[in-house]
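What follows is a single structure, written as C-alpha cells, with notes after it.
Of the protein chains in this complex, all but one are displayed in their positions.
Our next item is subunit A:
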Amino acid sequence: MQIFPRSLNLLPLVAAVALAVGGGVVTFIVAYYFSYWNTQVGYAPVQPVPFSHRLHAGQLGMDCRYCHANVERSPEAMIPPTQTCMGCHSVVRTESAALAPVRESWETGQPIEWVRVHNLPDHAYFDHSIHLSIGVGCATCHGRIDQMEVVTNQTPLSMSWCLDCHRNPEPNLRPVSEITNMAWEREEGEEIEYARYALPPETCSGCHR
C-alpha cells in the first residue's frame, strides 16, 4: 500500500530549491538589515529647527569651522550653541517662523534639542581632531554636507568601514589645507605631500579604550 502520492517524488527537488533560495534570502536579510554594514546609512531624523547646511555652507559659503569650531582640537565636534545662531539671526530674519525655537532658546536659556545623526556607540572613542590633522576631509566621512537640505548619514559608521580606511588610508587623504573644501577632488596622478602622516591604529586600543 502506498502511503504517499507519486507527486511526493518531487519533494527532494523542491526542498533543495527552497533551501537554496530561502537560505539566500535569509542570508541577505540578515547580512543587510541585521548587520552593522548598512544600518545607519540614510538616517535623516526631523530636527527641531529646519537648519539647512545647503544654505549656510553651500550658498553662503561659510567654512565648516565657523560653527563646528573645535573640530581641529577636540575629539568631539561641537554643535554650535544658540549664541552662534543668534550672532546673525538677532539681525537677520528676526521674524522667521522657522527660527522661533532658536529665539525661544535665546530667551529662556534652554538649549535646542538637536537630534544626533552620526551616533557611534559609547565604547568606540572617535577622535575628530586626529583625523583632521592628518588630512581626512569632512566630505570623506560625512558626504557633501554643503548640498544637504537635511543632514543624512552617508556612511555606515560600522567597524568594517572604519577598518577599511585604517588599513588603507591613502585614497582618503588630502592636503590638510583642503580638509573643509567640500568640492575637493584629487587630480589624476596627483602626488600629495601629507603634512603629518600617522599610521592609523588597527588594534583594539585605538578606539575601544
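To be clear about the criterion, contacts are C-beta pairs under 8 Å (C-beta built on N, C-alpha and C of every residue); 3 or more make two chains touch, one makes a residue touch a chain; residues count from 1.
In the analysis below, contacts and distances are computed from a predicted model.
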item	value
Protein name (UniProt record) of the chain left out of view, among "2-oxoisovalerate dehydrogenase subunit alpha", "CRISPR-associated endoribonuclease Cas2", "Dissimilatory sulfite reductase beta subunit" or "Molybdopterin oxidoreductase"	"Molybdopterin oxidoreductase"
Touching the absent chain when the full complex is considered, from A:I3, A:V46, A:V91 or A:L199	A:I3
Touching the absent chain when the full complex is considered, from A:T94, A:Q110 or A:S160	A:S160
Subunit A residues touching the omitted chain (full complex)	3-4, 31, 35-39, 156, 158-161, 163-164
